[in-house]
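One protein chain is absent from this view; the other protein chains keep their places.
In this document, chain identifiers A and B correspond to the written order of the chains, with residue numbering beginning at 1 in each.
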Amino acid sequence: MTVTAQKFLVAFLSLTLFAALIAVGGIDAQRRAQAAKARQIAQAGALDPQLERGRMIFVKYSCNACHGMSGAGGIKNLNAQTGGEINGLTRVSETYTRQELMERVRNGVPNVDKADPTGPDPPLRMPPFKDLIGGQEMDDLAAYLFSLRPVETSKPSETW
Amino acid sequence: MSTTTLRRWLAARLPIPPHWFEKPLKEELPIHLKTWIWAFGGTPLLFFMIQVATGILLTFYYVPYPPHAYESVRQITFGIRFGWFVRGIHQAASQLMFVAVLLHMIRVFATRAYRAPRELTWVFGVSLFLLTLGFAFTGYSLVYDQLSYWATTVGTNMIAEVPLIGKPLLYLLRGGPDVNPNTLSRLYNFHIGVVPTLFVLLVGMHLLLIRLHGVAPLEGDKRRETYHFFPDHALREIAVGLVAMFAIVVYVMLHPPSLGERADPNLTPPHIRPEWYFFPSYRWLKIVPLQVGLWTSVAFVTSMLLWPWIDAALERLAPRRRLGMIIGVAGWLFTLVLLVWEALS
Partner (left out) sequence: MAQDIPRGSGRREFLANLVLGIAGLLSVGGFASRLFEFLYPVVPPERLIEVPVAGRDQIPRNGGIVVNLPAGHVALVDAAGELRAFSAVCTHLGCIIKWQPEAHSVWFCPCHKGTYDRNGHVVSGPPPRPLQRYEVAIRKGKVYVKIPYRPPVLPA
């Protein structure tokens, strides 16, 4: 290959790289829009003191460690009937009454239903919180959970 | 102000002898290098430079303090503009750097370019390979999600098994007996301070030796022609680099980086595994008792470092029997078997 031809080749490759970087800009805007929507859910109660307290309690007792930040879910629980993951909490306001929700937090979930009955037991279970959370804290937590709403975001790809 | 005046101004203040520029650029390379396959030699350095650039950018947002580490990585991945892009390139280029270094080592081994008087170049090269492993291990520990935290705990625990100096070495690495906030600071410091400094020094010496010795002649190639490094070979290397960059950018666009759940020191996840380049040692240590595994690994690394002399001795022992080549290929295949075995299990 002549030097001149090589120069044209390098120029062409640089231009394709430039084009790819333009596309990257579009993708970035998309991703951040999705993440901002998810964050809005988390901060929905930022100026409502009870929801803010509830959010603190959610983090204080490490609920987010299993149910995801802002109850978004996504943490794997092998063979769990809830889609192989610990369920998110963004729909609890549609599924439970406040009383039912508080009962569930108090008692925990000692047996998680299996997706495949012949498969292994799901390793992660919800502990009971009745000795840890009560009174005002329980009220605030329930108010917070009831304020959570689902958000359409694409699932992040598998960790490699 | 003409260019001649400017040049004279510069030449008076930076009295660099012109042949310092001309010599490397006009360097005459043996003709066997004049194909696309031989243009890949610069890729390990290219990927290293990409790592330095993206790494420095990441340090603008990463916080090496356990309560904040995971969150800072999460912000980079999902919040900061082009954070996913910078982190993605950093991850992708680290994998590619490994592949590039391995391919380079294979090429040098296959062409026996390590023979006298170039043994030191080889020793520095193998040290660079070990430093690359060090980069990978320390870098992975910084993410602080479940996999990262536990892979680091297991990995550093192994060091304690080294007789005599194991425990003190572990305490030194961890900044204490258990994994504690000091540990992350130390691993971070190794990753951005100690290892890069050593790496740059060794790369400098490696390249200097290559420049001083000249490119190693290819066994069996009788051609005497040469060609210039610049612009011919240089442009080929640049083209290869651009293709690599394009591949990385497209890969990161299609597979942006993600994050596992936050590290929980009280809960070991069911499947911990190191990164793929550690699979061979991981599998080996599962097969043999720990002490045996450790000592054989030490022997393996030592023989890699001393290979030019071992190969020379084998050559004297059985001239033209290619014992060195056979042992080398066997060793490489064995490593591959271990790698694939671990990968499939």
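One rule holds in what follows: a residue touches a chain if its C-beta (ideal position, glycine included) is under 8 Å from a C-beta of that chain, and two chains touch if they have at least 3 such contacts.
This is a predicted model, so every value here is computed, not measured.
Student: For a quick check of understanding: of B:9, B:36 or B:60, which residue touches the chain that isn't displayed?
Tutor: In the complete complex, the chain left out is touched by residue B:60.
Student: Quick one: which of B:22, B:178 or B:225 touches the chain that's been left out?
Tutor: B:225
Student: List every residue of chain B that touches the chain not included in the displayed model.
Tutor: Missing-chain contacts on chain B: residues 26, 28, 31, 57, 60-61, 71-72, 75-76, 79-83, 85-86, 225-228, 232, 242.
Student: Contact with the hidden chain only, please: which chain A residues?
Tutor: 2-4, 7-8, 10-12, 14-15, 17-18, 21-22, 24-25, 47
One rule holds in what follows: only the chains that are shown with their structure count from here on.
Student: Roughly how far is chain A from chain B, going centre to centre by Cα mean, in whole Å?
Tutor: Computed value for the inter-centroid distance: 35 Å.
Student: Write out the stretch or stretches of chain A touching chain B in their complex.
Tutor: 3, 6-7, 9-10, 13-14, 16-17, 20-21, 23-24, 27-28, 31-32, 35, 38-39, 65, 68, 74-75, 78, 123, 156-160
Student: Please output the residues of chain B touching chain A within their complex, sorted ascending.
Tutor: Residues 78-79, 81-82, 84-85, 91, 145, 147, 231-232, 235-236, 238-239, 242-243, 245-246, 249-250, 253, 255-256, 258-262, 264, 270.
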